[in-house]
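Below is a structure I'd like to ask you about.
Note that one protein chain of the assembly has been removed; the remaining protein chains are unaltered in position.
Entry: chain A
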Amino acid sequence: MASPSEAEANVSHVEKKKKPPVRYWQETRGKTKDDNKAEGQLEQQKEQQTQREKKRKRDEQPGGETKVISGKSDPFPGPAPIPKDKLEKFKRKGKIQKPHQHHYKLKDIITRSEEASEMAQKQAARFDFLLPEDAGFLEGDEDEDTCMISQEDIADAVDITSGAKYFNLKLCQFGPYRLDYSRTGRHLLLGGRRGHVACVDWQSKQLMCELNVMESVNDVKWLHTEHMFAVAQKKWLYIYDSNGIELHCIRKFNDVLRMQFLPYHFLLATASATGFLQYLDVSVGKEVAAICTKTGRLDVMCQNPHNAVIHLGHSNGTVTLWSPNQKEALVKMLCHQGGVRSVTVDKTGTYMITSGMDKKMKVFDIRAFKPLRSYFLPTGASCLSLSQRGLLSAATGDIVQVYRDVWSTPVTKPYMAHRVRGSVWGLGFCPFEDVLGVGHGEGFTSMLVPGAGEPNFDGLDANPYRSAKQRQEWEVKALLEKIQPELITLDPSELGHVDRATFEQRHQDRVEALGFDPLGKEKFVPKHKKKGRSSAAGIERRKRQVGHEDQRDVIRKTVEDRMKLEEDRNRMKEKKAALSGKRSALDRFKK
């Protein structure tokens, strides 16, 4: 009877405040929180670890959830989780082992720099989500091979601008052609065997210049901008500008067959028929190094874009690695039985792909110098080229095949294939575009290869849309930070490592500084005694006495050390025993 009246009394005359309308996150709040937790659990754990010292911070957000003044709680508490693979992508190196306690300053510096780099890594990973473009792809329907899809079908299926990137240039007079795309991917350079050189802004199909050098052309290469290119002609190396005006004829470089341009070093590496590998610094016009490889005609060449080492393929099946600082090869690898026909290295400098006269195509891990996979191609591949996203194109006769994931999974079928007219002479993926350029006997073909190019370029490095002003600015900056050729090594991060002096080296320095060897022991020379007391036997006896004395000292010291160690150990043991033997106040709750 009493309870209803009480309930009555509790009802106030003021109406209770209306509940706010239910929002979409409130029902699923628990769930989303769990999801968040699951995703970001690892991160949060890490964060908690770092926050253990910063107690104040932890107190502010005990559950990682803060109350706002309005009373509502944050539905998505804590920082947004970052997937692990994204973080891994931006990781530079592992944790540094921290020094002992007494190096407290060093420890502090390391901790702070580690924190900074972690933050940078996280920010970069976050920024990665915001990249605007996605990579291309090509997927067949069921029971449809992607390699059976023709270029015309792809060109029809995609938008007009992309479709226009599939085209053929019929140049049957001066072929076969070699080609090179500029670093931004906007410009194309074509060099016909019989002297025809042309550079084209290939996207707008605008011809920049066209000339016939009236000599055989072995190779063509863009230099650092689209304003200069090098042509390896019958006898000498020439440099032209984009209007086709001959700027230089470099007589030091003769019979050049293949060229590679190292963009960050401003070096043009050339391989000649006489077996010379030469480096030309194009910023100052000086020959940096000329190396006689003593391996005969060099017509297989590529660069490792990761460390600027030049790879040369030879007719005896070896691939050699070169830097301008050394007269001998850095590495010699026997890759094929029979000659090497083509070599290429991927962007990260991890994999090298070679093809040889034995009709095999092999994948090597170039960091460990180990073979990973070997494929047999019935006709053998004459040209190889890797795209930015790791697609491999191989020219077998007049057919261009494109493979995907050659290093991770054993591949049986090509990703794409295309037949061109005449045998393929030059092959190259266009940077930042899904385009593969093929130079062949009948001219040039630009093929669409979805998924080949890097979708997001970096505006400060290679910007396809840069204006003249931006290009000029970039050129100045790039020249200012030109890397010296001495810094070309197999491991490009070597410069950032600590050069630890060995113990011997340090000891030697110490001896030099002190003028005597502090660790050295002086040899005992017995004193000469007079009156016949210095007999040979006596001297020997004295020597032995001193020797024994020394030996005894050593033994005594080792015994003492051992005793001390033993004592320490015993003391520790006792301490432990005493600790474990003591009954603590909490022991009574034990069963």
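Just so it is clear, a contact is a pair of C-beta atoms (placed from the backbone, for glycine too) under 8 Å apart; a residue touches a chain by one contact, two chains touch by 3 or more; residues count from 1.
In this text, contacts and distances are computed from a predicted model.
Engineer: Can you work out the missing subunit's protein name as recorded in UniProt? Choose among "DDB1- and CUL4-associated factor 13", "GNB1L protein", "Elongator complex protein 5" or "Ribophorin II".
Structural biologist: "DDB1- and CUL4-associated factor 13"
Engineer: Which is it among A:Gln470, A:Gln505, A:Gln545 or A:Asn570 that touches the chain not included here?
Structural biologist: Of the listed residues, the one touching the omitted chain is A:Gln470.
Engineer: Of the residues listed, A:Val158, A:Leu330, A:Ile399 or A:Val511, which one is in contact with the missing chain?
Structural biologist: Looking across A:Val158, A:Leu330, A:Ile399 or A:Val511, the contact with the absent chain belongs to A:Val158.
Engineer: Pick from A:Tyr177, A:Tyr238, A:Trp322 or A:Phe457: which residue touches the chain that isn't shown?
Structural biologist: Going through A:Tyr177, A:Tyr238, A:Trp322 or A:Phe457 one by one, A:Phe457 is the residue touching the chain not shown.
Engineer: Based on the whole complex, identify which of A:Phe76, A:Tyr104, A:Phe127 or A:Phe369 touches the chain you can't see.
Structural biologist: If we include the chain that is not displayed, A:Phe127 is the one touching it.
Engineer: What chain A residues would touch the chain not displayed?
Structural biologist: Residues touching the hidden chain, for chain A, are 89-90, 92, 124, 127-128, 131-141, 144, 149, 153-154, 157-159, 161-162, 165, 264, 305-308, 347-349, 432-434, 448, 450, 453-461, 463-465, 467, 469-470, 480-484, 487, 492-496, 514-516.
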